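A single protein chain has been omitted from the complex, and every remaining protein chain is retained in its original position.
Moving on to subunit A:
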Amino acid sequence: MTTSTSPLRAALPPPSITTTGRHGLADRLAPYAYITPFFAIFAVFGLLPLLFTFYVALFDWNPIGEHVYVGFGNFAHLFDDGRFWNAVRNTISIWVLSTVPQLLGALLLAHLLNHVRLRFAVFFRMTMLVPYITSVAATAIVFSQMFDRDYGLLNWLLGLVGAGPINFTQSVWGSQTMIAVMVIWRWFGYTTLLYLASLQAIPRAIYEAASVDGAGGWRQFLHISVPALRPVIVFTIVTSTIGGLQIFTEPLLVGRATPLTCGPVRQCQTLTLFLFEQAFGQFKFGYGAAIGVALFLLIIALAGLNYLLSTRIRAEKS
């Protein structure tokens, strides 16, 4: 992000040229016209709904019936609702299961790809982006089949080595692992490319100097690559927190017969899916909005915590 300071200060044409001449007024209004579409759309479809969530959460709000003000009643109900805490636990564990291996794997792959003499480098990079262009829906369907109890590829392979079939969709850890694998598959290549771009910006002379000083590959990785990657690592941790806590499509499609709860005992129902179930399955808009507020606070808390932790590591190491 070091480059972002200079463009902001970029030299500009003298104001006399901007404001005088034939096109005076139109030219003065032009900048506002150019940025208005974004702000208008974000205001109506982003900010307003977010603020409105806090308002709707205070009501017993039926989309086709009436709205009754209940104060913090929805939140009190939420606090006592076992289904809510179940969804919180599931959301956090799926997020940890999918984020940690993904970022570590991406780090390793980026390190491997960052080699000037590597052959087929373009092929490897392109292949890693293929999952990213595959839709979540298609991913969920194909992985569900691979993890299937009776006819899945994975259980067949397990059977070959004498292990019994695992009923992934029915168990808590099984269904959550399955979802985590889908998330990892879809995103690790994208993350790898982000890391690789940062690695390539490190001057090779630094590695050469370290090599002369007798530092091996592993120590070069730990003491040169990782420190240089810290800004992008912090970025990916924060974005994967914001995205990972909002997982919805995978559990919905994994649930099959009971999609809205991701299985009969809600074994992989995430907060967003719980929100969807309450709001659009049971038409409790107020309760759904309250879940939205809770999710908002959770995301802010965890993203903030991660940001602090990852920047603290930076401060200590350097």
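Methods note: a residue touches a chain if its C-beta (ideal position, glycine included) is under 8 Å from a C-beta of that chain, and two chains touch if they have at least 3 such contacts; residues count from 1.
Please note the rule applied: contacts and distances are computed from a predicted model.
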> From the names "Probable sugar-binding periplasmic protein", "Carbohydrate ABC transporter permease", "Isoquinoline 1-oxidoreductase, beta subunit" or "glycine dehydrogenase (aminomethyl-transferring)", which one matches the UniProt record for the unseen chain?
Replying inline: "Carbohydrate ABC transporter permease"
>> Touching the hidden chain in the complete assembly: which of A:Asn62, A:Thr127, A:Gln282 or A:Thr311 does that?
In response: A:Thr127
> Of the listed residues A:Met146, A:Val172 or A:Val226, which contacts the missing chain in the full complex?
Replying inline: A:Met146
>> Touching residues of subunit A against the unshown chain: what are they?
In response: 1-4, 6-8, 10-15, 17-18, 21-23, 26-28, 30-32, 34-35, 37-39, 41-42, 44-50, 52-53, 56, 63, 108-109, 112-119, 122-139, 141-146, 150-151, 153, 156, 159, 185, 189-190, 193-194, 196-198, 200-201, 204, 207-208, 210-212, 216-217, 220, 231-232, 235, 238, 242, 245-246, 248-249, 253, 256-257, 272, 275-276, 279-280, 285, 288-289, 291-293, 295-296, 299, 303
